[in-house]
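Sharing a structure with you now.
Here the complex is missing one protein chain, while the rest keep their positions.
Up next, chain A:
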């Protein structure tokens, strides 16, 4: 079958360390400090797997049950550690199965290096078995990609891949390696990459931008900070806290910014966007200065741009120049890594506090509590709500757990109500909204932070998209806690159908399997809860377990998530019912 072996060069007599391309790939990973990778073997990547076998004491490989699981696990790992996640797959379907995770990492700025095998160079373009143009396919969803066809390219390209993935605004890089390059030999010499001439990872900070921003900030009467994942990616939590505390700025977060500031911080005014909190959404259109920090004005955050914060001066702290003025026109853009820019602006801003303005947030909070939160967290009806489950998890975790959420109603409820004491604790698919993200991402998160509790909150629809990863949990014994909030519906789509499509519930009702039996089929501890009086104990049992645990909670079938900014409406038109 494989003719590639014929292309293996006879090793020339040389004093240098002469190794195969496949071994070089592993050595590059080790040079970059990688000790854990996720993947799935197959024909075109077998030489690399053969080397993995030899290096298994240094480099742990987790066999996921699907390549999509490998990328999401690598993402979960990267999101909680701040390190580059690595996923590896074969050519053809192996490579295409990575694409959803890569697209997710691209839009959520997650550093990944994905390695794919490719048919041997001589067969490229011949429609060979499991040949697919993964370079072409992945191009629009990678920060960078490259096809290696010669073994000698491996060290330099791998070094570049890690540098590009982690530097500046992070993102996924895909390296496709033809089989001949894995078999061929090279003289291995590794140098870490520190720059690429056509790529400026972090823009230079301009003093005049800092001055201009400080002047506007110092004249603000009703400032509002909206922060995103840039604070976390920039490891700038301390600088951010110092900045808002000195200025006394009420600070709201996007779902990817969640956990960068402790939930109980007195300046934390909650979540912005479609299902965000009432106060920050309403007051976005009343503030006089909007200070955006490491966020990108996603449409789910802004609603209608023509009515978004038009009264406010906008300051944008941002690492990616392409994000400036992309969606919201800024008055001052402060380019640079927020860790640097926030530290540099700190001495320029006045110490301040805005008690009347903060009071407005409290007033709106009280309205939201009365109309929404009370019913979500302390329901009087018989059926369980998603909110009370999250609330119970908070009670047990005390805000110390890493919470991984999937996509849909349960995700919005989780982000609204989960409490966090420390950064890098909220892992969710924000930009792409990838159903099926949470189960594999939780595996990566737990392996990245083995000493912390990792709880995955997943809907009944989402869990079935990557449910095969229960096999990975079973095989690796990774003790993740899985909570499936089951309403027998694709809840978020159903909610939209109810509100905007006259209750025509087209293909949103789910006839679900017995999840407990499935979990038990993987020899996992599992239980189902349907009654309020059983909830607290069940969650306690789950959290106390030293092993993986699967908890299904049957919740109200037709609950809706509020507040809600209808698609295309203004942030100030946020609805409470």
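Everything below uses one rule, namely that contacts are C-beta pairs under 8 Å (C-beta built on N, C-alpha and C of every residue); 3 or more make two chains touch, one makes a residue touch a chain; residues count from 1.
Going forward, contacts and distances are computed from a predicted model.
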Among "Lactate utilization protein C", "Acetolactate synthase small subunit", "Tetrathionate reductase subunit C" or "Cytochrome bd-I ubiquinol oxidase subunit 1 apoprotein", UniProt-listed name of the chain not shown: "Acetolactate synthase small subunit"
Sole contact to the chain not displayed, among A:20, A:132, A:147 or A:570: A:147
Full-complex contact with the absent chain, from A:321, A:513 or A:568: A:321
Of A:30, A:196 or A:366, the one touching the omitted chain in the full complex: A:196
Contacts of chain A with the absent chain, listed as residue ranges: 135-136, 139-140, 143-145, 147, 164, 195-200, 320-326
